[in-house]
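Missing here: one protein chain of the complex. Every other protein chain is in place.
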Amino acid sequence: MRPASYLTNKLRDPGFWGDNAAVIGLIVICCIFSVLTPTFLTWANISDLLVSASILLVLAMAQQFVIVTGGIDLSIGSSLPWAAVIFGLTFNSYHSIPLAIVAAIVSGMAVGLVNGLIIAKLKVNDFIATLGMLGVMNGLALIVSGGQSFAVDSPFLQNLVLGSIGPIRYFYLVALLIAGLSYLVFTYTPFGTHVLATGGNHDAARNMGISTDRMRILVYLIGGGLVGVAAVLMVARTGGSDPSMQTSQLLTSIASVVLGGSSLFGGRAGILGTVAGALVLTTLLVGFTLLQVSEYYQPMAVGIVVIAAAVLSRLQR
Amino acid sequence: MKQTPHSLIYFGITAALVTAFASALMPASAAQTGSANVAVVVRDFNNPYWRALRDGAVDQGKKLGVPVTVQAGSTETDSIGENAKISTMANQSFTCFGVVPINATNVITPLIPVSKKGTPIINLDTGLDAGAVKSAGLNITSFIGSDNSRAGAIAGDYMLKLLGGTGKVVILLGIPGEQNGINREAAFRKTIAGKLTVVQTAVADYERPKALTVVESILKVHPDITGIFSANDEMGLGAAQAIANAGKQGKIKVISIDGVTEALAAVKSGKLSATVSQYPYAEGEMAVSACHALAAGKTIPAKVESPIQLITADNAGKAIASFPRPFFTFDNPFGP
Partner (left out) sequence: MNDSNPILEVSDLRKSFGAVEALRGASLVCPAGEVTALVGDNGAGKSTLIRCITGVHPASGGSIRFKGNEVAFNAPTEARHLGIETVYQDLALVEDLTVWQNMYLNREITHGWGPLRWLDRRGMIAQTEAKLGRLLVNMPPVKAKVRRLSGGQRQSISIGRAASWGSALVIMDEPTAALGLRERGAVETLIGNLRGEGIAQLVISHDLEQVMRISDSVWVMRGGQTIAHWRTSEVDRTQIVAAIAGGDRKA
């Protein structure tokens, strides 16, 4: 088939629009903003936009793994500051960035492991289990940090935020690498297929001999590790660890995944869609800031776009 | 099939809506009315305290003919949102930045590109960690904010006066680790040390419903307390409500800090014993005045203290009448 007719056939297929709702939405929104303000399409702005989206992107990847099995992780709202506290304390005590990074990732994985065990072995509903852990980790972060936020001073971290390799900033490079690795796992590893099967048809997966319990524990473990990575980014960007820094990114991370086309019931993993979803949400924030849209209208406009994208994704094949 | 998929219609509608919103809300004219163009970033617009700061900045901008843009994150702890606003605005043509941080360090790194361009940065309301600022190589031109330690001391003094120098009190804390709250509490404790006994300290995250629940429980455990010090008005009002519910209004004195409208009314009606009013409105005004002065080539002091005032039933009426402005004259380095 000639490329031109292939493209027009694709464009006429509602399923194509539905499957790629987030990406299409992102392109449309970027076009609109570039028309409305000259600052939008500058490299400086795009670069800063990607930096602002990075932490959300990593959190969305963490949420993606869990959502694919039909689960959800509400605890990342607290395990993020928790891992940030562990990272900060480790660095301030030992002045070793590699050690601190490992500590952050391990502390995140510990939370993931507990979540996974409670859900898979104790058969507690994932919403409730992770909601409970949200509170537990909030308390633990406060206890371990003595209720105080503290500065983490590191030239490495500052370079992570502000430095770049060529035109690519390290900060979002980390996030994009994580997204790329997630894509590879889902598409090219047996583990990825097993996770998709566990979420898509739990009984079928079990009948085929997949240990669905193990899959569910592993995705929470991986998600927790990714939260640890996000915590490193967070400490770098905010210059310190704050046990109370409960960002509003919990819901946004879930929204990114769902916006990207993955069903909350599991079985689908649209990494590109999730990345686009996270970027859509950040782009709206940035675009409205540039346009000085009144803060009363910002949340409403974001909500409308989210609903529109969700309606569009109903056309998914 | 040649018919347009419904999806195109959906997108057309969405695109039209977004365009309509955006263009309808763009500033009326982009004419440069002065050489200053001020950016102010606060934590969020839910808290009336930051809304007052915004209003002060915007009003002063109108008075001086200086364009002022105020942006914020979405919650008291939304650092990602606040930092995104700063990063985005750093790419626009603002001549001066006024920033309220969430904690002692969270805005430092995102402000570095601003500093590198030579744009002056004014630290508002909550102080940044001086050491972290220095080692990051960030250039902060000035700090404008109220002295939260002094506010805590004023509250302590008045509590001593109300309780006759002796008694049991409870302290309500805001978000753990938040610097202003820490300063207020520390100063209060220092002032009452040796005279009043703190029987319990409780955290209520600066929120009214949480404070209400917490105080209800406290009253059962410590029915003999005579005073509650609250790190902010929202919690103070919650405490006052719990006391009223328990029928102990008047028997337990409640002093809080902030000076929001509802608190002033509560002081007038007697529900709240006193509040230490901080004037975020004045902070916002002074921030814009400072930027205006800088644009005119003047220098500004490195630290500007914004006024605070003890509000009791005596002066509550006056305070309400001139809210959000102070009803007294204060030391304003930028003019009357």
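All chains are identified by letter, namely A and B, in their written order; residue positions are counted from 1 within each chain.
We take it that a residue touches a chain if its C-beta (ideal position, glycine included) is under 8 Å from a C-beta of that chain, and two chains touch if they have at least 3 such contacts.
Computed from a predicted model, the values in this text were never measured in an experiment.
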Whole complex considered, the hidden chain contacts A
Option from A:A44, A:I143, A:L177 or A:A204 whose C-beta touches the chain left out | A:A204
Touching the absent chain in the whole complex: find that residue among A:L134, A:A175 or A:L196.
-> A:L196
Provide the residue numbers of subunit A that touch the chain removed from this figure.
-> 184, 187-190, 193-194, 196-197, 200-201, 203-205, 207-210, 267-268, 317
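We adopt the following convention: only the chains that are shown with their structure count from here on.
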Taking each chain's centre as the mean position of its Cα atoms, how many Å separate subunit A from subunit B?
-> 31
Mind pulling up the subunit A residues that touch subunit B in the complex?
-> 12-14, 17-18, 24-25, 28-29, 32-33, 36, 39, 42, 44-45, 48-49, 51-52, 55-56, 142, 145, 147-149, 151-153, 158, 161-162, 234, 236-240, 242-249, 282, 285-295, 297, 299, 301, 304-305, 308, 311-312, 315
Subunit B to subunit A touching residues, read off their complex | 1, 5-8, 10-11, 13-15, 17-19, 21-23, 25-27, 45, 69, 71-75, 77-81, 83-85, 87-92, 102-110, 112-113, 129, 131-132, 135-136, 175-178, 182
